[in-house]
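Missing here is one protein chain; the remaining ones are kept as they sit in the complex.
Right, chain A next:
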Amino acid sequence: MPIRLPRAGTAQIAAFLAILAINWMVSPQFFDIRLQDGRLFGSIIDVFNRGAPVALLAIGMVLVIATRGIDLSVGAVMAIAGAIAASLADSQPVWVCLAAALAAGAVCGLWNGLLVAIFGIQPIVATLILMVAGRGIAQLITEGRIVTFASPDLAALGGGALLGVPMPVVLTAIALIVTLALVRGTALGLMIEATGANARASRLAGIDTTAMTVAVYVWCGICAALAGVVAAADIRGADANNAGLWLELDAILAVVIGGTSLFGGRFSIPLAVVGALIIQAMNTGILLSGYRPELNLVVKAMVVLAVLLIQSPRLADIRAYLSPRRARS
């Protein structure tokens, strides 16, 4: 029996706690929390707050990856959604902004899903199109400017708090609960896993794999749009060039850290969120320790390599080859 990451995700949670412990050693005030203006502040809160956009992206991305897909366009979708929300913010009520942004995300996801499921284009290529064109579309909406807004309602989605908990964290928690309820509360999750594990067999077994695939891309688009609104609300403006730049890679990394295989199949949404928090905790740790923030990318590369080694099919073979002998002796 090859050694697998336990389903409960002890490895990820242990890693997260270990990084938090290291951060605490580096900066003794790490766990200090104070309440100010009805909102909690502190480094540990910051990890959750800053990690929220990537966590939101990861919630959508994990479903896409579970179907053996990938969505490179989430960063661009964030930019589009942020641009729409910021442009509407001062003339429309906040729920219209939010609805318009989420609808745009859904349309982007629908486009990706149709390309992948109907046209049969490889996911990495299909979503590349929107990744390239998406920032152009976002700039078209903002007319090349950085759109700022004054609406306090929309800004509250980024900087506000509910019962002391920062809004981005609340929104992420809501997205997580809704997604979990939809996917794990019904048979949808099983069908998504089946689609990723073996699309042809699943179709023969009566699963509508086309609808499944389109649905996960749409959901991923909606999650990305929500992340885009949060990011725009946080800075009270939309920057089509830089909003969500490179976040698609962080989101994929979060999913992979969460133990979901890039080869599709079994997935875990909560662990993908933990993955996002691990990335953010490392970021915060590097900042707190006074190392140059540039070190961050190198550390991230090391994490990718480590996870690759753990996930490698070849290494699993070697372990499978070794373990029976160990059992005998």
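Basically, contacts are C-beta pairs under 8 Å (C-beta built on N, C-alpha and C of every residue); 3 or more make two chains touch, one makes a residue touch a chain; residues count from 1.
Here is the rule we use: contacts and distances are computed from a predicted model.
Chemist: Missing chain's UniProt protein name, "ABC-2 type transport system ATP-binding protein", "Inner membrane ABC transporter permease protein YjfF", "FIG004684: SpoVR-like protein" or "Imidazole glycerol phosphate synthase subunit HisH"?
Modeler: In UniProt, the chain excluded from the picture bears the name "Inner membrane ABC transporter permease protein YjfF".
Chemist: For the full complex, which residue in A:Leu40, A:Val74, A:Leu88 or A:Leu130 touches the chain that was left out?
Modeler: Considering all chains, including the one not shown, the answer is A:Leu130.
Chemist: For the chain not shown, which residue from A:Ala100, A:Ile222 or A:Ile252 touches it across the whole complex?
Modeler: Answer from the full complex: A:Ile252 touches the omitted chain.
Chemist: Where does chain A touch the missing chain, residue by residue?
Modeler: So the residues of chain A touching the unseen chain are 70, 115-116, 119-126, 128-137, 139-140, 144, 199-200, 240, 249, 252-253, 256, 262-263, 292, 294-301, 304-305, 308-309, 311-315.
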